[in-house]
Structure formats: C-alpha cells, structure tokens
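Here the complex is missing a single protein chain, while all its other protein chains stay put.
Going in written order, the chains are labelled A, B and C, and every chain counts its residues from 1.
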Amino acid sequence: MSNLVYALEDAAQPGVYGAAGTEGPGVTISEHRPESMLQLGAWPDTQASFEALLASTLNLSVPSRPGLASVSSEGSLLVIAPGRYLLVSDKPGITQQLSGQIDADQGVVTDLSHARAGIRMTGRNAADVLRKGFAIDLDIRKFPVHSVAQTTFHHIGLTLHRTDETTFELFIFRGFALSFWEALTDAALEYGYQVAGAGQ
Amino acid sequence: MRIPCPCCGERDLGEFTYGGDATISRPAMDETDLNLWNHFVYNRENPRGPHLEYWQHTGGCRAWFKLQRNVLTHEVGASELVGPWAAASPDDETTGQREIAE
Amino acid sequence: MGNYSVFSLVKNAMTGHQGWQRAWRSPAPKPEYDVIIVGGGGHGLATAYYLAKEHGITNVAVIEKGWLGGGNVGRNTTIVRSNYMLPSNTRFYEWSMKLWEGLSQDLNYNVMFSSRGVVNLAHTPAQIDAFSRRGNSMRLQGVDAELLDRDQVARMVPGLDVSANARFPILGGLCQPRGGTARHDAVAWGYARGASDRGVDIIEQCETTGFLFDNTGRVTGVQTSRGEIRAKKVAVAVAGNTGAVMRTAGVETLPIESHVLQAFVSEPLKPLIDTVVTFGAGHLYISQSDKGGLVFGGDIDGYNSYAQRGNLPIIEHVAAEALAMFPNLSRLRLLRHWGGIMDMSMDGSPIITTGPLDGLYLNAGWCYGGFKATPASGWCFAWTIAKDEPHAFNADFTLERFHHGRVIDERGAGPTPRLH
Partner (left out) sequence: MSGYRLNSGGLVDRTKRLNFTFDGKSYSGFEGDTLASALLANGVSLFGRSFKYHRPRGVYSAGPEEPNALVTLRSGGRAEPNTKATVIELYEGLEAQSQNCWPSLEHDLLSINQLGGPMLVAGFYYKTFMGPTRKAWMFYEHFIRKAAGLGAAAKEADPDRYEKSNLFCDVLVVGAGPSGLAAALTAARSGARVVLADENPEAGGALLGESQDTIDGQPAQDWVAKTLAELTALPDVTFMPRTTVYGYYDHNILGAVERVADHLATPVNHQPRQKHWTIRCASVVIATGAIERPIVFDGNDTPGVMLADATRRFAQRQGVAVGRQAVVFTNNDSAYRAALDLKDAGVDIAAIVDPRNTIPDALTEAVQTRGIRLLSGHVVTGAKGGKRLKTVEVATFDAGSQSVGESKEWIAADTLAVSGGWTPTIHLASQAGDKPVFDDKIASFVPGKALQAWRAVGACNGDFGLADCLSAGSKAGAGAVEDAGFTSEATPTPDVAVPAHAGSGGSLYPIWEISRPSGPKGKKFVDLQHDVTAEDVRLAQREGFESVEHLKRYTTLGMAADQGKTSNVNGLALMAAALERSIPEVGTTRFRPPYTPVTLGALGGRETGHHLAPVRRTPMHDWHVKAGADMLTAGQWMRPQVYRKAGEDVFAAYVREAKAVREGVGMVDVSTLGKIAVQGPDAQNFLNLVYSNGFKTLAVGKARYGLMLREDGFVYDDGTTWRLGETEYLMTTTTANAAGVLAHLEFLLATVWPELRVQVTSVTEQWAGVAVAGPKSRATLESVIKDLDLSNEGVPFMGVQPGTLDGIPVLVARLSFSGEMAFEVYTGANYGAALWDKLMAAGEAFGLVPYGTEALGTLRIEKGHVAGPELDGRTTAKDLGLGGMASRKKHYIGRPLMEREALNEDNRLGLVGVISSNGKPLRAGSHLVAGQTAEQPGKSLGHVSSTTYSPAIDKFVALAMLEGGLEPNENRELFAADPLRGGHDPVQVVHPCFFDKDGSRMHV
C-alpha cells in the first residue's frame, strides 16, 4: 500500500449509476489528485512583483482579478481573492521551488496539497448537476471557461474551476470530501453518471 | 437576499456571515476608559433604515467587507472591502467582477 | 362587560348573539394619564392589567400604533416554558409559569394554556450533560424537569426518528411537563379586555413619534399620531421596535439589535404531535395548534431587520430539519410563513427597569422568548412602575448589567445578539 491514501479512494468506484437514458450517463465523475495545491499570498505592496514572479515561474499571465484562472504546463493558477492565489500543479518540486523563491517580505506560501480533495466532472449535464447545489449562474456566457468561484454546495465550501464548457474541477475541504461525493453523486442520479478511475 | 461581495460579486445570503454594525469604532488598544470599551462592545444604534454593516464571505473568498443595507426594506447598496486590500479593489474592478458573476 | 361562561354563551345563542359587548372599549385619548404604556403587545397590555389589578392604578392608557396584538404576541410560536438554567431567569420564568396556570380563570378569558410538555432532544453525551445541568438547576429551584432516555422520548413523541443511524441520533431529552403552548391572540385579547374592564384606555392606531419632557429633563408624556398625551410616568414595551422608539426619546444606543425571526404553519391535520419538541442538533421546534396546523420555528435569519418577513434559507432549513426528525412529514404542506422583529439583547436576557430616563420605564430585550414571559413581565413591570423600583423577580434585568459585566448569558455566546 502506498503511504498516500486519498479522500475518495474507496468511494469513487468505477461504474455507471443512476438513470439510464438513451444517450448514456449525463456526466462522468472522477477523483482528481493533483500533486500539489498551494495557496500563495502577496502583501498589498508586493502584489505586482509577486505576480511577476508567479508569471515567470509558472510561465503564464496572472489573471487580472479574482474569479479567473490561468493555465500553463506548470499548473493552473486560480485567483481567489485580491493577492491570493491557488496553484494546482503536477510539477514535482514546485512547492520547494516557490517556497524558496518567496520570502516573508514578499508574501507567503501555504501548502494545501492534503487539505483539498479534487473532483473532476464532465459531460452534457455537468452544469445541471452542479446547479442543484450551487447558487451560481453557470451559463457559459456568465461563467466562461477558466472562471473560478469559491462557493458552497450542501453547506460545504469549495473552489470551482471551469476548464471547458462541460468540465469542472472542484477542490473540496478534505474532511468533507466523502459527504460531498455522496451529495454530488446523489444529485447526478437523475441524469445518470459514470465514475471513472482517479487521475492527476 | 443576494449580497454583493466586493471580491466575488453577488452571491446568496447563505454564503455569508453577518458581522453587525460597522459604524462602531473600536477604542485604541491602550485605551483605559471602560465606558468606551463598554460602549463599543454593547451599545448599538440599531437604526430602522439604512445600516452600514460588516459581512464576511465565509462560504467564498473569506473577505470581510462593509455593506450598506436598509434594514427596513432589505435593499442593498454598495459593498466595500475592509482590511489591507481595501484600497486595492477600485470600483471599476468591482463592477467588472459583478458583470461576470451576476 | 359581562362574564364569559358556558351559560352566557347559551343565553346569547338564544338571542342570536346580539348581546355581546366589545371585548375592550375604544376610547379617544384623554389629555393626561397617570401612566402611559407605549406598545399594545402582550407585555404592554399585561402591564396595564396588573397596574390596575395589583396596584389600583387605573388611569392608564395603552398606546398601540397599529391593531392591538399585531406585533410579536400575534406572530409567535406560542411556546411557554420555564426551563432556564441561570437562576435569575429560572426564578422569573417560573413565576410566569405560575401566572399562566391560573390565567384563563384570572382573566375570565380562555387563553387555552395547554400543559402538553416541552421536550428538548439531546443528540450527544455532552448535550445530555448540559441538559442535566439545566434540569438539575431547575429542580433545585422547585421547577419541574425530567430527563428522558431515548425510549421515553419515542413514547412521548411518536413518529420521531429515534433510530441509531439517524444523522444526529437521539440519545434522550430534557422535558418540562408543565410547559406547553397557549393561544397567542387570546392572550392579548384577554389582557386587553381585563384591563379595559378595570378602566384602562386602550388606544389603537396611535403611534408615538416622540416624548415630552419638562425642564428638568423628566419625561412627561408622549407625542403621538393622535396628538400629545401627558402622563406622570411613561413605560415603553415595544419589543422589536425598542431601538426606534427610544431614539425618539433621545436614547441613541441600547444593548439591543432588532432581528427577524420567522415562523411557519402547515395545513391543518388530525392530531399528530401532542407535545412541543425541539431538535437539539440544529434549530427547530414543532408543536401542533389546536386547529391542527403544525407550527414550526427555527433560528433567526441572522441580520438586523425591521421587516416582518424573512428569506428562504431559514425556511428551507426548517423544512429539512423537520423532515429529519419526522420523515413522514414530507408530503404535508407549508401553508403560510411570516416574520416578527425580535429585540435581541446582548446577553439574550431581558430588561425590565426604571429609566434610562427620569419618568421613563423600559421593558425590552425579549429575544424570541418573550411570549412565555408575558404574565410575569407585565406583573413585574407594573410593580416597577408603581413602586419605582424592581421586584426581586426582575431585579437582575437591568440595563447596567452589561457594563458591569453581570450579564445573564444562558448560552454563553457573548455579546453577539445573533448567537443568542
């Protein structure tokens, strides 16, 4: 057994569940296990240099305001509040690299790699399932690709990132992950869902 | 109710925690006059109309902000971030955000 | 006014009920009274009644801005209990309970006080401990209390989900058998009739807009939408409107915030729940009115409000908790929901006091518990007004207690009104 046990390891059993329609399951859900999740925080007067550092290290342009994400081969950078970012990355060593680059006068790095469970949901009914819990307008014109929201579903706080029109990545407080999974899959029963194997 | 978070835009009431009257000023840490402290902790104007109040977006970005809300009609006005980032959220950015999240 | 009894009812039935008199008179305001009570809610009317009955002070006016009983007394979930933990509260609410037990007879008006028992459910051992502390505190002060185990709870409240795999399994509960409910409107009407019979003028559709002062700063009357009315003493009992009314007297701040609390009633049903039950792992209480409606209450909406209406989150939450408790309720329908404005005090306990101005008396801070207090609140306030000092029952309910740190904080939630 690996030393790492992910929050949804037992729950996310591959298979097809719920309503059976002619078009097949409306969504596919899987556990998403990024290597690292880091919260990065700048100070008000270091924001510009902090963002410049992130841009060059991660090879992306930092979005101009909270609610947007930028994606590169190094990872996805989600802006979650003024001067606060969530980096989701599969790049080995990124934590050490950034911690080394950012000193306290510049900002802070908080490792949340274990603090969140990841779920990826994709499919034609993805937005229909999510709106059962999210009081957020998920219309593609209002919440375009690479929009980010921190919100709640079933009283559980989480971060939502739309990666394409019908795909969403969700980062959930780990302790609530199983409860969330139960609520999400329950909501998906109406459209039918498939559970796929976990991936990074 | 829909509460406008200066950072995330309009969200449902359920994502927020109410923080009470935002017009009360906290005495300085070294203040020794207990009357001032008592006033700060216990006394409220509790107006029947416009009310400036604190809210926290606990179910979202966790920002604390001030909101102008009429407690008789529940009509809300502008919200304004408080804290170190207050200055860094100029109006145009806030409006830009609202367009997206509405 | 005529006595009410089954005989008077039969007699009147024979004459087509033409003989009944007004339940309370509707006089024009006099220029001056010994005592003016601002607020024709339960507390104001009870105060007038006891001023007349206990202290012989009958030159009294109750001034009500709308229709009598249209405030919280007319919109509460009618729960009456004295199961408080802190001695100041237990003492006071138990006196209220005693007055409830004889109230219909005292008023010659059936307020339908129903001792059907109040059960607080416990879901964790820690909650059992906390309930034991409270129940024992009550018992040591001569108040009835019983600790129930799960089976006793199940027998007392059939239909309750007492299974061990419930989300919040029920371990037991604290019961006050003498607690129960009363017909809220009847309480206001009964006190109004009783006061009016004893000479009190009840003046509806008359809103105070300010106060009159003499040159020493003593309050000498009120300005109203129907003109100035003078009085030797002015007493304020306006519940959720305390902040707004006191400001017109120049009192700018008080340890009170006004919050909205909602209540809910279902369609009428044959008897289903015979007690008052509260859910201990959230915020919900249920009883069934004599008409058959399930009456639900929940938590306050959580923000300052003077609007007598609330919003969906609490409504949805109340329904969800009710269904968790009683899984057979989901096909029943909510008939109506409404709100009332609570004067949430900084420690969750009331204020009955002389002052804060000379010639003024204040009764406030009832949070969502003031219906059960109505008789004792009126009784103590009348005493305080008549004697210019509090009775032992309300001696601790001062305004100064906050500043002195003598708070009466049943919940230990500190100075955050929405948490009480």
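Here is the rule we use: a contact is a pair of C-beta atoms (placed from the backbone, for glycine too) under 8 Å apart; a residue touches a chain by one contact, two chains touch by 3 or more.
Only a predicted model underlies this, so the values are computations on that prediction, with no experimental measurement involved.
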> Which shown chains does the chain we cannot see touch?
Replying inline: A, B, C
> Which of A:14, A:100, A:175 or A:199 sits in contact with the chain that's absent?
Replying inline: A:175
> Which listed residue, A:39, A:76, A:89 or A:159, touches the chain dropped from view?
Replying inline: A:39
>> By the contact criterion defined above, which parts of chain A meet the unshown chain? Give residue numbers in ascending order.
In response: 1-7, 10, 18-20, 39, 41, 43, 104-105, 108, 110-116, 128, 131-132, 134-137, 139, 142, 154-156, 173-176, 178-180, 182-183, 186-187, 189-190, 192
> In the complete complex, which positions of chain B touch the hidden chain?
Replying inline: 1-2, 17, 19, 26-27, 29-32, 34, 37-38, 40-41, 54, 56, 58, 62-64, 73-74, 76, 82-84, 86
>> Take the complete complex as the reference. Which residues in chain C touch the chain that isn't displayed?
In response: 4-6, 8-10, 13-14, 16-18, 20-24, 26, 67-70, 74, 87, 101-102, 104-105, 108-116, 123-126, 128-137, 139-141, 145-147, 159, 166-168, 183, 185-186, 189-190, 204, 266-272, 281-282, 288, 290-292, 309, 311-312, 315-316, 318-324, 327-338, 403-407, 409, 411-415
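Definition applied: only the chains that are shown with their structure count from here on.
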>> From the mean C-alpha coordinate of chain A to that of chain C, what's the distance rounded to whole Å?
In response: 49
> If you average the CA atoms of chain A and of chain B, how many Å lie between those two points?
Replying inline: 28
> Touching two or more other chains, which residues of chain A qualify?
Replying inline: none
>> Using the touch definition from the top, which residues of chain B touch two or more other chains?
In response: 12, 14
>> Touching residues of chain A toward chain B in the complex: what are they?
In response: 43-44, 47, 64-67, 80-84, 135-137, 142-143, 147, 149-152, 157
> Okay, in this complex, where on chain C does chain B touch?
Replying inline: 241-244, 247, 252-258, 302-307, 311, 313, 346, 402-403, 415-418
>> List the residues on chain B that touch chain A in their complex, please.
In response: 7-9, 11-12, 14-15, 58-63, 81, 84-85, 87-89, 93, 96-97, 100-102
